[in-house]
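The other protein chains are all here in position, but one chain of the complex has been omitted.
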Amino acid sequence: MSGTTTSEVKFSELEKKIKRENWRRIWFRFKKSKLSVIGLSMILILLFMAVFAEYIAPYPSHAGLYIAFKNAYKPPSLEHILGTDMYGRDVFSRIIFGFRYAFMMIGLVLSIVVPTGVILGLIAGYYRGTFIETVIVRLSDIFISLPPLVLALSIASILEPNIFNSMLAVSLMWWPWYVKLTYSMTVSLRNEPFILAAESQGASTLHILFRELLPNELGTILTKVTLDAGWVILIGAAISFVGLGAQPPTPDLGTMVSEYSKYLPEYWWMSLGPAAGIVLIILAFNLLGDGIRDVFAGE
Amino acid sequence: MLLEINDLHVYYKSYWYILKVLNGVWLRVDKGERVGIIGESGSGKTTLLKSILKILPQNGIIPRGEIRYDGKNILKLGDNELTKIRRKEIGIIFQDPMAALNPVFTIREQLYDIIKHKMMIEGHNPSSRELHEQAVKILNDVRLPDPERVLESYPFQLSGGMRQRVMIAMALISAEKLLLADEPTTNLDVTIQDQILKLIHKLVIEKNLSTILVSHALGMVYQMTDRVFVLYAGDIMEEAGTNELFNHPKHPYTQLLISSTPRLSSVGVGEGIKGKIPDYRNPPPGCRFAPRCPYVMDKCINMKPGKIQVNKDHVVSCHLYD
Partner (left out) sequence: MNNDTILSVSDLRKYFTTAEGVVRAVDGVSFNVKHGETLALVGESGSGKTTTGHVIMGFYPPDGGKIIYKGAYELSIPMKKRPLELKRDIQIVFQDPGTSLNPKRLVKDIISLPLLVHRIVDKSRVYEKVAELLEYVGLSEEYMFRYPHELGGGEKQLVAIARALAPNPSFIILDESTSALDVSSQARVLNTLVKIQNELKLTYLLITHDLGVVRNISQRVMIMYLGKIYEEAPTEDFFKSPMHPYTQMLLSSIPTLSEEDEKIKPRGIESVGEIPSAVKPPSGCRFHTRCPFTKQICMEKDPPDIVVNNNHIVRCWLYA
């Protein structure tokens, strides 16, 4: 019996070793491109700021409802590095809280959209030529053919306009893209001999979808996810900008740009700060996305 | 001596690393000689042929070495002279005609193009009638039935064998001195392969061309060549006259390769070779075959063997013969 245990220990150690090596290889490829390392560090810093906004923001109470008219319309200074707004709130503090909302939006949308789209795409691709495929593909075609922003706007206007509903609206128009992506990859992979081999061995459909097909598609999906993260912010900002997303005084970056843009051009610092915040997040995710694509492209 | 290659190194630079493919290759081709290069997949044989024409991909670099063709150093020639050589003196048959022929042009357009460029180098601008005559003649040379119909076809409308004949026709237009053939029959059926090989053989004799035939198929090399070089992992392992090489192979790699080939007359093949071709990112510092060699010695690991003349017509690069 002891023989079995030692061999098991040996195997599990080998398994750990190969996993470590894999991560090392991924990191080696990733860090070859300086820009993607910059992107990743930017995201980590922004995420850190978002999580610990209460401790990092110089004036945490300024995030929500707070009025101090004597401080209003102050241009950038040492005290308020990005100036203050029309209620005397510190713009920089509000942006830091804005990052929190930005990450929440990304998390919410992607956690709905990616699993739904990928699973449906896998199923549609695997059951190519059947009724199931037709239903899934046509359904996503319908959603794709609707103008995305208009769809999101109408949904947001039917429901109560808040950040959560606007994100639901964004999710509703987004999942078909993941269906399309996964579907096309699955269709081209499903007749590969290695799938045929697994099928002829008697592997279950679940095994084939998630263990044989998905790992081969993960790289592309992950790249799209990072590149999409920036877009979520952008669309969320657009919806907020027209007033159907987050409502003031929520320190959402898009809402802030919308609110403050009325004070352009005299009080330019107000809208400049949140707009720069949006650019920063999108840039960070795009740089990261390029890095991830390189990691997988090299294989 | 028509072609002489010495100490040729070719590297590929990729984003992640440098692939050190050719590692000091040598090669000699006399006028009218038919030379074979035996190389398994990944041995660097296509790289070698491409460096002769200097058509390496963008990321290919030649840090060291010399390719002397007809007294000129190919690596130092200007673009004009190179073009002249490519269009008029050296022709190449690629292994996959589907990839080498342009799918959106008819055979006529592609053939005319090559003929025209060649004639213009000769200082003559051909009329369309001349082009047509030349094209039909060359298609007749490669025994393509109904050349008129072939001329009007797109590559995908021809069978594999016919496409390969078109490829040979194109190569022959440019090959007045030297014909390079890179696995010319890999994707063809045995009976078609036989026809193509006999055709190449016949044309080469007719036109008195020097040839370099690169292949992993030992039988083909044995049948088609006068002298053989054995290429493994970017190094020439052995060079000898064809009969000498196949009957008295010296290098362990050559020996294993020959014994591994299935025969028609007997049952049983050698044990083959364990392992795989080395990683070109980090190739073995000594003999590149050392990690797979059954006779490996200490010095094989760190010291690259030199060229050892075992007899008049036989050179081997192996420490066993030091």
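Letters A and B name the chains as they come in the text, with residue numbers starting at 1 for each one.
Just so it is clear, a contact is a pair of C-beta atoms (placed from the backbone, for glycine too) under 8 Å apart; a residue touches a chain by one contact, two chains touch by 3 or more.
Quick caveat: nothing in here was measured; it's all calculated off a predicted structure.
Out of all the chains shown, which come into contact with the hidden one?
The omitted chain makes contact with A, B across the full complex.
Can you say which of B:Ile192, B:Met297 or B:Val310 touches the chain missing from this structure?
Result: among the candidates, B:Ile192 touches the missing chain.
Check each of B:Leu256, B:Cys287 or B:Cys300 against the chain that is not shown and name the one that touches it.
B:Leu256
Of the residues B:Glu40, B:Glu66, B:Asp113 or B:Asp226, which one touches the chain left out of the display?
Of these options, the touching residue for the absent chain is B:Glu40.
Touching the hidden chain in the complete assembly: which of A:Lys17, A:Lys34, A:Arg138 or A:Lys262 does that?
Answering carefully, the residue with contact to the hidden chain is A:Lys17.
Can you name the residues of chain B that touch the chain not displayed here?
40-41, 159-162, 189-195, 197, 216-220, 222-224, 246, 256-277
Spell out, residue by residue, where the missing chain touches chain A.
4, 7-8, 11, 14-15, 17-18, 192-194, 196-204, 207, 211-212, 215-216, 218, 299
Here is the rule we go by: only the chains that are shown with their structure count from here on.
Using the touch definition up top, name the residues of chain B that touch chain A in the complex.
Within the complex, chain B contacts chain A at residues 15-16.
Which part of chain A faces chain B closely enough to touch in the complex?
So the residues of chain A touching chain B come out as 29, 32, 294, 298.
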